[in-house]
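With one protein chain held back, the other chains of the complex are shown just where they sit.
By letter and in written order, the chains are A, B and C; residue numbering begins at 1 in each of them.
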Amino acid sequence: MIFGIDIASMLLGGVAAGMVLFIVSVGLSVTMGLMGFVNLAHGGFAMLGGYAIALAMKHWGLGFVPALVFGFVVTAAASAMLERLLYARLYRASELDQVLFTIGLVFMMIASVTLLIGPENQPLALPTMLQGQINLGITQYRTYSVVLIVVGIVIVGGLWLGFERTQIGAQIRAAVDNRRMAESLGINIARLFTITFAFGSGMAALGGGLGAEFLGLDPQYALKYLVYFLIVVAVGGLGRVTGVFYAALLIGVLDFVLKKYVPQGGTAFIYALTILLLLWRPQGLFGAKAT
Amino acid sequence: MMKRIVAAAVAALAMTTSWAQAQEVKVGVNLPYTGIGAEFAQLVDRGMELYLKLNADKVRPYKITLIKRDVKDPGGANAKIAVQELLTQDNVDILAGWIYSPNAIASAPIVTAGKKLAVIMNAGTAQITNMSPYYVRTSFSMWHAGYALGEAAAKLLNAKTAVVGYTDFPPGKDSLAAFKRSFEGTGGKVIDEIPMGGAGAVPDFTPFFQRAKDKKPDVFFVFVPAGDHAAAVVKTYAALGMRDAGIKLIGPGDITQDTKLQAMGAAAVGLITMHHYHADLDNPENKRFVEAWKKEYGATATPDFMAVGGYDGMAAIVHVVQTLKGKIGTEQALEALKGWKFASPRGPISIDPVTRDIVMNEYLSEAVMKDGRVFQKVIGKIDGVKDACKEQKIGPCAPK
Amino acid sequence: MTPPQAGWADHPAARALASRHRVRMWEPIPWVLALAFYFVFPKYLGFGTELLVTILFALSLDLVLGYAGIVTLGQAAFFGAGAYTVGMLAKHGIWKEPITGLILAAVVAAAVGLGSGLVLLRTHGLTLLMLTLCTMALLEEAANLAHDYTGGFDGLDSLPIAPLFGAFEFNPLYPKTQYLYVLTVLFVCFLFVRTLVYSPFGQSLTGIRENMLRMHAVGAPVRRRLVLCYALSAAIAGVAGGIWAQANAYVNLGTLGLDRAATVLIILVLGGYSRLYGAFIGAVAYMVLSHFLSKIYPTAWQLGLGLLLVVIALFARNGILGIAEAAVRRLGTRQATL
Partner (left out) sequence: MTAPLLETRALCRNFGALAAARDIDFRLEPGARHALIGPNGAGKTTFVNLLTGVIQPTSGSILMKGRDITDVVQAARVKLGIARTFQINRLFRRLSVLENVCIAVAERVGAAPSMFRPAGMRRDVVEESMHLLDTLKLTADATHRISELPYGRQRLVELAIALGLKPEVLLLDEPAAGVPSAESHIILDAIDGLPRNIGVLIIDHDMDLVFRFAERITVMVSGAVFASGSPGEIGADAAVRAVYLGRAGHD
């Protein structure tokens, strides 16, 4: 029984952490897979979105859910503009130029937020009903973790449906698999890129807001979790929604379990694990075989 | 005739310059104005500036110029260059700042070579003041609160068992060592020690706290760096229902840093901390300090222990300037500070003439709800606490 | 097939190829400037030393990234390996002599490069990026965990580095010796890299960068070349790290971090990669800007830097040297191919 409770709490904690990773990383995976664009500014969009959500709640008294919607929309719109104006110019540039450009963008985001709002952590108060503990029958657990898991499942389900059942989803899948083919089929790639990019950034914003309870929210957010997001994307495979989902859960749960039982190891495990996984399957656990 | 005028002019110029030199004292400040420590830099910076502003009459007739340098990160290298340039290019009379211990450690050889008074306003690793004879600390060492709390936990909170969770970097290990030594020395038992990730990014504390909860200790002693780590700790503690499980969360005041406390809200209620300062301390100096702070930086702004480190550090510098009449000789400056006493917002403080570290009161406080805000109620006080690490010559503080 | 005839060596293409490695008119300029810096800015020698070390580090990255086309985010692993080699040997009283210390640093870093290269260089793209990044992060964690030897988060301070040639002390406050020492080492390493990139080996690295499939098809042992290049680059990065530790008498986790790896990448791309002198231009531009912007306006230097990076990436694809080359070409001046 004790053992069961232990397992349950570990799974709940790990899966909840994994959900946050998933929500932020999924956009990065799809944009990187679709556009082949190394977008290191993705964490910046999560940070900006998180701020939009936190500030809307603080200054306008918006509820948590409306604020999340607001954050999604604002970030998606802003990123769509950035994509049209700047990103689009670099689609054919080398990986390195893309890295340079997006790092520059992150610096600007961090500096702007620091100047305009301040360097400090931005508190994001959850609604009372999401705080505290919930009785799950076999065990008590943190309400918000459970909520996050439910939200994450809803999101992954929605994304899956969107990917598998909608026109635009089919187009994205086609373009991820073979961009030239998709273009020759008359898919408007530029429009597809903008939509995907905006949507991915919007998701990052949601992740920034939803994850603030665990990860906090400050200007440096844009960089400090980037490695984790990249690990999830690399392990999950580029452009794979379900791949990112499983990878995020895997990393979330393993990280949780290892930290709980072997805290002395620090984050070393997760790096070692990533190295082993990527050596075993360089295209990611769920990625398509590189051609 | 012409010659004489020129000579007079030169003499006058020479006088004005030497007069100006006597008037102006250059203080080279190194703080991480950008990067993850920017928030802390701002607090210390404001503390210094506020002291100068409130005590303009005490500074006169001298002029204190702050030359500020960004050290960006705790990496050490940038701090080293900053300190070196403050010494060799700006020819500062006094050095000040140091948020991060690694920066203070990296700068130590340069401070020693530069032979200038260096006032540490935050960095808390115990042995730092041993690393250069010119270091004087107006902030705290991890041992001040950690050691005091170990004793208090056993005696005042009647704790028999404790789990220690700490951020896995030197101040965290210091804090663990300090708490463990006094807690076990007073009859308690530390049943688990949990390193909780590095100081860089705030981890998700859930797995660590889950582990602590499973051990069912009387108290859970947590040291994490002030700021975002602390906010996450309090949230996680509340969310995992550890209070209902009868586990008291205790720690140095970093977990109830004033700037974060109100945002923690009800989750913070019941936290018990040992620290040398919080904004709710009841003494006239602190009342004046907090009021001035809010007037200066906005009604929602609040000073905290970092701010008071900057504030008291500047008080020490002004004392040196006044005592030496604006001509700063380093040996004399150190002499002037040894045994210097000051009525700080944190209560009476002095500089230990032997270790050049601060001597101050430690307050045991409990966070309670009062008038719709979280209030830190003092429930115990220890006067004149010295850094126990150096007092008892333990581990890294032992003379080599 | 008729045998190769003599006389082709006079063809312009052959002559261009044969003269490519010759020292160009302007090449002494950076070295003269570096030497002049010593006399003109004696107060800035600390900064200058850091700058020279950064150039050396960026040069090591240029070799793998600019010439062999290996996009890595883990170059600081080798910098750190070199720095910790020097630091740990000195702190624990095993080896204090600086020059041999650098050789040891190079050997250790090369061994790390060889080992990790053998395993990692089978991959490419994002996977390789993540693998190099994670390897570096793993080393950083290891250095943190082994604090009894490495000093952990605090690092190892006050390293007892012996005087250079037994005569020249490393003064922490006035790093004159350090500056000249680093400059000399940089020069030696630069000559090595320069020779290497113009050699047939360097040419084959360029071939691998330009078209790996073709290199396989001409019978080149591609992976062996890449691993060798990776190890050589690691050795140079190790020298950079080692000399950094000696000049600062200090080593800590920052030598192994992502910050350092990302910064050196920015520097190289900013200056212009696969151009040898891109490392110089990039390091000077980046460090001078960040140093002085942060002095004038400490809270906002990052904004200016970010803007600069964005502008460079958008409008000057080949970094600052790329802009210069384009300008020179537009002026109609004959430009030797680099």
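We take it that a contact is a pair of C-beta atoms (placed from the backbone, for glycine too) under 8 Å apart; a residue touches a chain by one contact, two chains touch by 3 or more.
Note that this is a predicted model, so its numbers are computed, not measured.
Put simply, the missing chain touches C once the whole complex is considered.
Checked against the full complex, the one of C:Glu27, C:Glu169 or C:Glu210 touching the unshown chain is C:Glu210.
Of the candidate positions C:Ala9, C:Val32 or C:Ala167, contact with the unshown chain belongs to C:Ala9. Touch with the chain omitted from the figure is made, among C:Leu35, C:Leu145, C:Leu173 or C:Leu196, by C:Leu196. Residue-level contact of subunit C with the missing chain is found at 1-2, 4-6, 8-9, 11-14, 16-21, 195-196, 198-204, 206-207, 210-211, 213-222, 337.
Everything that follows uses one rule, which is that only the chains that are shown with their structure count from here on.
The touch graph of these protein chains is complete, with an edge between every pair of chains. Taking A-C and B-C together, the chain pair joined by more C-beta contacts is A-C. With chains reduced to the mean position of their C-alpha atoms, the one farthest from subunit C is B. Mean C-alpha position of subunit A lies 36 Å from that of subunit B.
Centre to centre, using the average C-alpha position, subunit A and subunit C are separated by 33 Å. One finds 38 Å separating the Cα centroids of subunit B and subunit C. Touching of two or more other chains is recorded for residues 111, 114, 264, 266-267 of subunit A. Residues of subunit C in contact with two or more other chains: 144, 299, 302. Taken in their complex, subunit A has these residues touching subunit C: 32, 38, 86, 89-90, 93-101, 103-112, 114-115, 227, 230-231, 233-234, 238, 264-268, 271-272, 274-275, 278-279, 282-284. Remark: subunit C residues 43-44, 46-47, 50, 144, 152-155, 157-158, 171-175, 244, 248-250, 252-254, 257, 259, 294-295, 298-299, 301-302 touch subunit B in the complex.
Within the complex formed with subunit B, the subunit A residues making contact are 6, 9-10, 13-14, 16-17, 111, 114, 118-121, 123, 125, 131-133, 140, 142-145, 213-216, 218-220, 224-225, 255-257, 259-261, 263-264, 266-267.
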